[in-house]
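Have a look at this one before I ask anything.
The full complex has more chains than appear here; those shown keep their coordinates.
To keep things simple, chains are lettered A and B as they appear, and every chain counts its residues starting from 1.
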């Protein structure tokens, strides 16, 4: 034989998730009549993306629409980020987030300056984040940073004049992950785009985790509170006394969405339309895995059409035995990451006009 | 003076090896009347490259022909991998293999998503290879992986839908290295391309190493067994009781090439046309250098026109005092690595039609 006997999928298009529920970007665009809210996107030009509170429902929807367009299309022809350099400065180890940002940049024909292990490099000669920010001014056009310190954002922005995208700051926020989460939800149920869904189509969202110390969960909750017309109720399942944390108190009070807090996962699971799971928390000065007590697997009493989400990487809190079921939305969720980041970078770097059809 | 006094070689073409035997890609192409076996190459489109047993003699020759064409030509104009992203996922440290793959991709105008130290990154959050494979589906178009675990290939392919190129899996295989080795041999003696060389032109191949625990040596032996019309005899020189290992037992039995096993390097050396040296073995769960006992240097009683090969990096088993001699084929062998990997990637990513003249 002249070649391997393992037939692979065709090379001409992006692969999607290999298992679980398949969600289609075309469903979202069809529901929106292929109208993309360009005004909301244009407002992001030159902006730093630091905290989900910068967004509103309209911006989240617009970014999802653009992500859907980019997912469906071979953007190689448009080359929207031609000539732009993105600096990925990861002062905290990450595979997924760094690579998906870098893939997004490369797919759009931008260039990447990669600092995969910034902590070692930076600390070696005792350089401050403020000085690093100054340095980045002439090295690139946008800085994507992850850092274990929550206040790293303020530090680097002392001198940085380029837009900064927060890819996770300690126990702070992870705004682009929340955009990815909502992109998956909007592809799954395009009608959630509406400011006012029919009552029976609104979802009951369960979050198994502790927003106060888990940045991905916190950002997801923050965005979810903006979708009052789509979310009927949010249930937080946590073993912590006060799982919410100070900075979400006010948004929760102001949102019309009912918020329930419980520590009884068994009781709540059968009521949920969406179960969002996470386990990595930032406590004090290190990461701790809180996944041992609450575990979702194929024995969890999920509703027949309920979906499970997870920002990944996962640990024992999410069993692989769900991978092959239609409850698995987390693979589709992960598969959307590159496209959402493409959409965001195109908007922030003011290159919407390079994407035909917006 | 206005500049340095060290004149360098011209910048317009690829440099070749600085020392040792010089072998020319044009010799190979001339011998083949510049006919490249396109059919054999086309069969690789979309395939994973995992084990040398996937190949046959014809495919090895066709890849060498394409490598020769690419070595002779400035492919910048063709840009065969334009728009393609290769992920280099190295869960085991490597300079040569990673960089030569990345150089191959860049030379063809593809893009690289680099994970130079995957082990640290991946393990940090306890991510499984299966989940990493799922993640890669939307990040790139082909995955090039090196991993210390032999079964890592099966693990990552549980969810990976993109072609996977095995760049070394524990004590398993290193198929692209074997292609590089044969590219050097076919440039050195183009008549070895023939399915049936004249008897007196067939070579006696000596392998100083232990295929059972050395993946590069194992893959080289596996490919060599396919060249029954070119190889007269293979002598394995090893201090191990059973150096071959289980998975090559059958191919050895089925090949008409005589295979001899000895531990007396002194006796065998004077008979060899080619001495293939390696010393890094994978034993149990770590790498061990087995090079101390057998050492090739300028005092080894090599035939006047015998050549020495080595996949590099080398240790004491291969002396630098051979570097300036015509026995040194290992520098030419190393210099071919980028072109063979270019050829393979062009075929796997189905971009043969972008290279003019095939």
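Methods note: contacts are C-beta pairs under 8 Å (C-beta built on N, C-alpha and C of every residue); 3 or more make two chains touch, one makes a residue touch a chain.
Remember, predicted model here, so these are calculated numbers, not experimental data.
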Exercise. Assuming the 2 chains shown are copies of one sequence, what number of copies does the full assembly in this structure comprise?
Worked result: 3
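Everything that follows uses one rule, which is that only the chains that are shown with their structure count from here on.
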Seminar exercise, completed: Taking each chain's centre as the mean of its CA atoms, chain A sits from chain B at a distance in Å of 40
For this session: Under the touch definition given earlier, write down the residues of chain B that touch chain A in their complex.
Result: 40, 43-50, 54-56, 58-59, 82-83, 85, 87, 111, 113-118, 120-122, 124-128, 130-132, 134-135, 137-141, 157, 159-163, 349-350
For this session: Using the touch definition up top, name the residues of chain A that touch chain B in the complex.
Result: 1-11, 14-19, 74, 76, 93-96, 99-100, 102-103, 106-107, 114, 116-117, 280, 289, 312-315, 320, 323, 331, 334-339
